[in-house]
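Removed from the display is one protein chain of the complex; every other protein chain stays in position.
A and B are the chain letters, set down in written order, and residue numbers restart from 1 in every chain.
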Amino acid sequence: MLHTLLSGDRPRSRILAAVLVAILVGLALAPFVFPGTRSLNVAAKVAVFVLLVASYDLLLGYTGIVSFAHTMFFGIGGYGVGMAMAKLGSTWGSLALGVAAALAVSLVLALAIGLLSLRVKAIFFAMITLAVASFFQILASQLSWLTGGEDGITFKLPELLQPATRLLESPLFGVDVGGRLLAYYVVFLGSLACFLLLLRAVNSPFGRVLLSIRENEFRSEAIGYRIVTYRTVANCLAALGATVAGVLYALWLRYTGPDTTLSFSIMIDILLMVVIGGMGTMYGSVLGATIFVLAQNYLQDLMKLASGAAQGVPLLPDLLHPDRWLLWLGILFIVCVYYFPTGIVGRLRAVAR
Amino acid sequence: MTTADAQVPGRKLDWLPLALVPALALAALLFITSLPTWITLTLAGLAMGMMIFMMASGLTLVFGLMDVMNFAHGVFISIGAYAAASVLVAMKGAMQAPSLAANLSAIVPALLAAIALAGFLGWFFERVVIRPVYGDHLRQILVTMGGLIVFEQLIHVVWGPDIIPLPQPATLSGSFLVGNAALERYRLLAVLVGLAIFAAMWLVLNRTRLGLLIRAGVENAEMVESLGYRIRLVFIAVFVAGSALAGLGGVMWGIYQGSVNAQMGMQVMVLLFIVLIIGGLGSVGGCFVGALLVGLATNYTGYLAPKLALGSSILLMVLVLLWRPRGLYPVGKA
Partner (left out) sequence: MPEALLSLAGVNTHIGQYHILQGVDFEVPRGGLTMLLGRNGAGKTTCLRTIMGLWKASAGTIRYDGAEIQRTPTPELARLGVAYVPENMGIFAGLTVRENLLLAARDRGLDAKRLGWLFDLFPAMQKFWNAFAGNLSGGQKQMLAIARAIVEPRKLLLIDEPTKGLAPAVIASMIEAFRELKRTESTILVVEQNFHFARSLGDSVAVMDSGRIVHTGGMDGLAADEPLQQRLLGLSLGTHQ
């Protein structure tokens, strides 16, 4: 049954399997094992970004396309929820409408972008997606009457998911069972389900064709008609995945805005996660997202200690300054691109063999 | 079907795209009924366009010649700006003095520092970051993005996280009046510098052997090698020159904005890409026309329809692509 659930894509490394199980259990039991608002936020963010990065891996790792428009779809999901909840009231109906609308818009845009990749070189495509994403970001921040502008949209969730709601009178294992807990499990289970769907997609005949296209594209210029179809479908699936991630994130934050979803730094973060975790492995996104979000929240404390210890040495305290955590991830990223294209997952699997 | 109209303005038989610049300006005049305002805006647009051209020309030439899109190009812009900022902050007195000579004694070293540091960084970048991934577009994009992240952080390490203000030199700030129109001195300078650089590039590309090599290399680098030239050296020279130019552009841009910050390179990247796409990847002439169009469009819409201003360049790009899908002056690869 596990085999079917994972669509036959086994971790193929004991260490990797152990790590994945640990992450899964950690996320599943986060409210109970890691109490506190901060840790729950970290867990929710990990869940959301696993899906976001996995959907990007489908595009980059399996189809071999670099797109900078992924955050745009992330944002569409978030704004779909945000605008629906704010304008149409905090009901399940408007939530459903918002999600459906977001998915539809994403699908249309993804189709358009996919068709653009018809005869266009990879670099040209990357530049255009950057411009499109940038345009979308401008729209979101300029059309404040619609999107809340720079401030974004704060909204209320349906009553069942609201933090004030209590489902059980007494706490379960020391944790209050209420809207917040439910919201967390919506995010976690939603992300898990979509991740497994993506896993199924890449392990299907469709996924195998994607891999063979990726190999061929970089060796020859010839493009056949069917390649465009496959890339477009991959583009759409990736976009939908990102949109769902955006929906989940908005549900958790009860807020959506340009800097939580559309900013270029998030696109860079996605790149970091997918490459360090391992391109073309799906599990790489799990690892990458976990490492990144944990680093974002906890590495800085470690670095503060190290920086303090290095006082007196020239330059070192600045290099170890907690705000420079991205520097080290960036270096790790570059090292991975040159030497470990399959990232940590690839390394673990190589060691296992 | 000739590619004779490629790259270089002046030699080209295709003047239509170049005519778009005055066409846009005149069209704007119809909407901006006040002549003095129009003059001010046009100068602002041209100045901005020139600075963008300085920043983008290296990027497009490197792509045309070496088939490398350096997503970290913004780093050279930032470094140039920061290097100059350090010099100018140290020589604040000379900058604020009301004498041109004093100002220049601060500006010239600042510009030289920018060009030198950006050029050196360009050499380092080509050797260490780019060379291992020639020909592999996917890894190029990834690795240069990585370089962008790392170098932006390193700027923070060296120069600190704060924004450094960069005031205009005393004799070049402010404006003088021509009739009713206010012409900013600094913008005039930017236009002059931009034109000078464009003229210099044109001369090199069309009147020197190096330029001949570059133009031929953009078409068919392999053939240039077969004729007995070490095209790799030309690559390096172009990359370094492009980076140095970007550094120069960065300084001027920084002074134009009034400050430098570590993200400035990255912030302007989207604009550079739009200009490259409009002009045609690999075309210096196209880059020039595209940059002017973008500069003008941004300033005109900033006055006429402020909400649209940020998106105006993208809309311009879409319009151009509908007319010429490969940009204004596509560089045909033989």
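Operating definition for what follows: a residue touches a chain if its C-beta (ideal position, glycine included) is under 8 Å from a C-beta of that chain, and two chains touch if they have at least 3 such contacts.
Here the structure is a predicted model, which is why all the values come from computation and not from measurement.
Shown chains touched by the missing chain in the whole complex: B. Residue in contact with the omitted chain (choice from B:92, B:131, B:230 or B:307): B:230.
Only one of B:24, B:130, B:213 or B:260 touches the absent chain when the whole complex is considered: B:213. Mapped onto subunit B, the interface with the missing chain covers residues 2-4, 6-7, 212-213, 215-216, 219-220, 222-231, 332, 334.
Following the convention adopted for this analysis, only the chains that are shown with their structure count from here on.
Spacing of subunit A relative to subunit B, judged by their CA centroids, is 34 angstrom. Contact residues of subunit A toward subunit B in the complex are 64, 66, 121-124, 126-128, 130-132, 134-135, 138-139, 142, 218, 264, 268, 271-272, 275, 315, 318-319, 321, 323-324, 326-327, 329-331, 333-334, 337-338, 341. Remark: subunit B residues 63, 69, 129, 132-133, 136-143, 145-150, 153-154, 156-158, 161, 266, 269-270, 273-274, 276-277, 281, 307, 310-311, 314, 317 touch subunit A in the complex.
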